[in-house]
Structure formats: C-alpha cells, structure tokens
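First the structure, which I've put down as structure tokens, then a few questions once you've had a look.
The complex appears here without one of its protein chains, the remainder shown in place.
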Amino acid sequence: MSDVLLSIRDLVVEFPKRDKVLTALDHINFDVRRGEILGMVGESGAGKSLTGAAIIGLLEPPGHIAQGEILLDGQRIDNLPYHKMRRIRGKKIAMIFQDPLTSLNPILTIAEQLIETIRTHLPLSEKEARERAVQLLEEVGIPAARRRVDDYPHHFSGGMRQRVVIALALAGEPDLIIADEPTTALDVSVQAQIIDVLKKLCRDRGASVILVTHDMGVIAEAADRVAVMYAGRLAEIGTVRQVVLDPHHPYTVGLMGSIPSLTHDIDRLTQIPGSMPRLDNIPKGCAFNPRCERAFDRCYQERPDLIAVEGSEDSQVACWLFDQEASA
Amino acid sequence: MSESPLLQVSNLSREFDVSKPLLNRLIERLPQQHLRAVDNVSFAIPKGETFALVGESGSGKSTIAKLVVDLIRPTSGRILFDGKALPEARGKEFITLRRRVQMIFQDPFASLNPRWRVGDIIAEPIHAFGLAGQMETTVTKRVEELLDIVGLAGRDRHKFPHEFSGGQRQRIAIARALSAKPDFLVCDEPTSALDVSVQAQILNLMQDLQDELGLTYLFISHDMSVVRHMADRIGVLYLGALVENAPAHELFRNPSHPYTRMLLDAIPDHEMTGRVRKPVKGEIPNPINPPTGCTFHPRCEFANDRCKAEVPTLIATTGEHFASCFAVEEDRLPKAAAIA
Partner (left out) sequence: MTTEQTTGDQPLRPSLWRRIVDSDLFYSFIRSPVVVVSAVLTLIIVLAAAFAPWIAPHTPFNPASLNLMNGFTPPFSVNEFTGDVFIFGTDSQGRDVFSAILYGARVSLLVGFSAVAFAMILGVGLGLLAGYKGGWVDSLIMRVADVQLSFPAILVALMIFGVMRGVIPPQQQDQLAIYVLILAIGLSDWVQYARTVRSSTMSEKNKEYVQAARLFSIPAPAILFKHILPNVTGPILVIATIGLALAIILESTLSFLGVGVPATQPSLGTLIRIGQDYLFSGEWWITIFPGMTLLILALSVNLVGDWLRDALNPKLR
C-alpha cells in the first residue's frame, strides 16, 4: 500500500457558457496522503470547493472534468459511470457540508438516517446498525448518545448537528472525508470543538481529510499540509508550518499578512491591492501578476507550474521567483 | 472624564415577543413568551474612538446595533447621542441626529438596492438630507469624490451593484454612509461576509477614514482578532448582557470574566505560536429560558451557589476594566494566561 491515498493529476474543470468556456480549475496537481488532513484555502471563487466536488463526482452541470485524472488508491475514479461512483461515494469518500441544517433530513430521526446510511455501506442487521449508530455518535462527542439517537435534527444545536453530520459521513467508514467549510456556520467556541473532533477521527481511524475553508485559524489548528488556491490554480502547497510561518508565494505572503494578529500590534494590515480576477478575465502568464509587487517580465508571459522549493522540504510553489534553473 | 462621551448607552434592554400566535396560545394554553435580547447594557463611547462589541450568535450584538441607530426602539433604557435621545427628538433636530448616526451593514449583497445605479445609491442621503443644494452637478461631483475616497473610480457611478465584488460593494456601502456626513458609524459585522484579504482592505479603509474624518465607531463582530485590531475598548456580550468591558489591550492581556477567557481560549491559533487551546465546555443556553443568576454559571468552573441565585453587575476590577462576575468580585479566580 503506498503512502498516497488520493492523487490528482492535471485536473481541468470547465464550465461552458453560451459564448465562452470558463476554466474553473486549471491544471491542478496534488496528492493526499493516508491519515493526513490537507487544508485547502483560498478566496471565494478560487476553486477550493469545486476541487472537492470534482473529487466526489458532484460537479454541477454544465461543469465537467475536461482533462486530467483523479486516482483513489491508484484507481481512476473521475471517469466512472454513475452507479459505480455511487458506491464509492459514502463508502470510500464522504462529504461534510457547511450548513449542518440542510445536510440532515428534517423529517427523519438521527437513528433512521444513520441506520440507513450504515446499512447501505456495511452488511449489518438493523440492530447491529443501530448499535453502530450509537457508537458513532459517541465517537463524535454527542453526550447521552443512546437516548438522543431517536431525536430529530431540530432537537440539536448547530454544533451538535454538525457532529451528527460528521457521524453520518463516518457511517461508511470512508478512507477520505471532504469537509467543505465545516465550521463556517458555527460560533467560535463550537468551531474549536468541531476541529478537535475532526482531528481525533483522523488520528484514530487513519482516515484522510481534505479540509476546505477560508479560515486560516482552522487550517493552522487542524491541517498537516496546506494547498493555497488562487483563481482556479494551485499557488502553493506545503506543510502547515511552512505555509503559515514562511509562505513562499507572494499571494500567500499577502494573505497571511492580511489577517489581524491576536498577539501583537500591527499598525496597518498588509493588503493585496485589487481583487482576484473573474474566471473570464484571468491574465496571461501568472494569474496573480496584476497584484504582485515582485512580478517581472516572465510572469506576464509564461504560466508558472508548481516548482519544488529548494531547502524547504515538501513544499512546492507556482511562482517564477523560485525557479532555480533560470536564476542559476 | 473631561468631555462627555459622544454616545452614552444606559441600562438598555430590549425584549422580543416570541409567543405563538394568539389562537395557538389559547388552544394550547401556552403563556406569552419573551426573549430578552439585550439585558441592561450600559457603555459609553468617547468621540473619535472605536468601541467593539463581541459575542457569539444570540448575544444580542446586532440588536444593540439596531437600537443605537433607532431602527428599533428599546423596551427600557436610554441611548444619548451627543446628549440627545433620538426617539425623543422632533423635526429638524431629529433629522440632524439621524444624519449624524449612520450604519454599515453585514451583507454587502443585501445592503445595496440591486435596481439602483451606484451613483443614485450614494446620492440618496445627499438628496434626503439636502446636503448639496439642488444642483445636480454638485451632487455628481460629491458622488465622484466619495467614490474616490473609498477607492473606486468616479465612472463606477454608472454601474449597478451586481457588477462589483463583495469588497467593492462594501466600499460603496461605506461611501453611501459617508455621504450623509455622519460623526458616528455603527458597523455591524462589516467584514464577516468578505474574504480575509478583502477584509484587510476594508479594515484599513475604515481606519483611514477614522483618522481623516474623526469618525467614532461602534464596531460589532464575532472575530476576536479583528476586534483586537480595530478597537480601543471592547465589550463582551453573553446572552444579551455585557459581561466585561475593558480597554482592548487590557482585555487580551488580562481577561477577567470566565466567559471571556473561554472565548479567547477557543480561538484557533492562526499564528502558530504554540498556544494550547483549552476545550470549550457546553453550549450557549436557550435565550428564551436563560439560566438563573449569572447566565454563564452552568458552563463556568468557578460558579458557586451565589452565581446560581444572584445576578452579577459590572464592577471595576482595575481602573477602566469592568467585569460582571462574583468570582472576580470575591477574588477567587486564578490569573488568566494572557494572550498578548
């Protein structure tokens, strides 16, 4: 068994519009290792949620994978027919959405929803499945799980509902969980609890998580590695310490500087001028070039691919500043 | 204090009737139900300063924003702006007070009328308060000037809101608020709908405007790091009540109230300083049926019998630092780990 669980190779997702084709994901390459939490950050519209949707095969038409491969355990899953993909969904890859209220069916009890999902994926009897449901709820930290399993979703608070959603995602014992902004709709104090649950599950079960969020705090707390997306492309990928404390890509540098500090005074926040280009208006060369202070000729001509950064283990950056061959 | 504060809020309370419809109540024999969204809140903001209110959902922070700008009226208590109460003002005085207190809203997608051109949106207060005479050219000039101030181009006034990104729309909303020539801005989560890099742009803009125009802010947010960056003073709300009120640095260096401590402990460490979070206990109780005494006592490790029975009031701990907690009063709290 190799170290890599999920491998994304040269992924391109396109949205045909009536007079043009929008490239929403533009040649994305990254791996998810077994048992790691990979954070995906970026502004809204950068393509982070879309990457999750592409992996699990839930791209909204007319969006489609135009190029590239998605390999799970070395098997291609991007070109599977619907019924085969359905078996992978939930069983091997599960998804957690932002809004816990809409991810649960309001007219079924938690037990009914969990048992149905468990029995879809595992050969268990009704009774065993129920036992398993209680176990799952305990595992995600729901107090008095045996008693609460027969409650309806509206009996739970927002944070508890998100725990139920996580339990539901775990029902098929997936290898990979895609969590799309799982804490965004929650209060700070509840957020922390959910992050802890996710981390614990990852550790205990050896499952991998792709954690999509715009909140650097969540990433810093939970992720092992981080991928930074910008305008449908991968700007940088590296360990969480490296990306947070020593970001390479000028965009990441700006992004980190724009977060107000909790520990020391900053007179003025670093700000990246302008805004992320719309998908129909991405400049030639590096997509970040109009906002980059360090852009030079090559940035306006050629598109940078991910380059391994020398001296910085495990990190890659799509920026010509780091092209050693050229500077050598 | 030498000067009287620009905004003085005293004993402000607001209840909402959350009862079921009359007929249901009669049939199901239910009593009327009231939700106390704001509970006896007092604070003051000196001219030119930023006071921030932080709290989680249901803490009543947005209700206070609406009360201060007089979009809703208090159940009891008073809000004095420059010594005058808006609900009691009449005629010209009312209009002037209205003009001087403006608001920036949370959602830049809902706060601009989608059918209006940006120029008309920004010009609305100018016309409404008669701020540029009757000449259309002076209004246009003023609109272009305001767009320039918030970092947009003058020709953007011909466009519609949907042609702009979230951050740009929030700039337009700021320009609209400024066009009334206010002294005081209530900012209700002005950046919570925006991406962090855009948030930095808007926060910087708001700081610049405060420096240049001498504005006073009531800044409402759930984000501790944003509040720390923006505020001179911070008030912490829990279930509608102000539990702590302290200068910004003091609050982070020496948080008094157990809830403030819990809140600070819960913030993810985005700077990776190695700070260890303490797990959070419990959840916010139902505001329709809040706990007796100190509403925080079920989640508080320092609670004793007095906390369950009596309601604490804000008392000074050190100088300008206030907290409403019996444990603080009785000096039985251990020293908190300072964040900064």
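Each chain gets a letter, A and B, in the order it is written, and its residues are counted from 1.
Methods note: a contact is a pair of C-beta atoms (placed from the backbone, for glycine too) under 8 Å apart; a residue touches a chain by one contact, two chains touch by 3 or more.
Quick caveat: nothing in here was measured; it's all calculated off a predicted structure.
Among B:10, B:76 or B:113, the one in contact with the hidden chain is B:113. Which of B:43, B:105, B:238 or B:252 touches the hidden chain is settled by the complete complex: it is B:105.
Considering the full assembly, B:180 is the residue among B:6, B:41, B:67 or B:180 that touches the omitted chain. Touch with the hidden chain on the side of subunit B covers residues 66, 69, 71, 94-95, 98-99, 101-103, 105-107, 110-116, 124-125, 128-129, 148-153, 155-156, 158-159, 163-164, 168, 171, 173, 176, 180, 201, 204-205, 208, 212.
Assume only the chains that are shown with their structure count from here on.
Here the spacing of subunit A and subunit B, counted between their Cα centres, is 32 Å. Subunit B makes touch with subunit A in their complex at residues 56-57, 165-168, 195-201, 203-204, 207, 222-226, 228-230, 252, 262-263, 266-273, 277, 279-280, 283-284, 339-340.
Residue ranges of subunit A in contact with subunit B, taken from their complex: 43-44, 157, 159-160, 187-193, 195-196, 214-221, 240-241, 244-245, 254-255, 257-264, 266, 268-272, 275.
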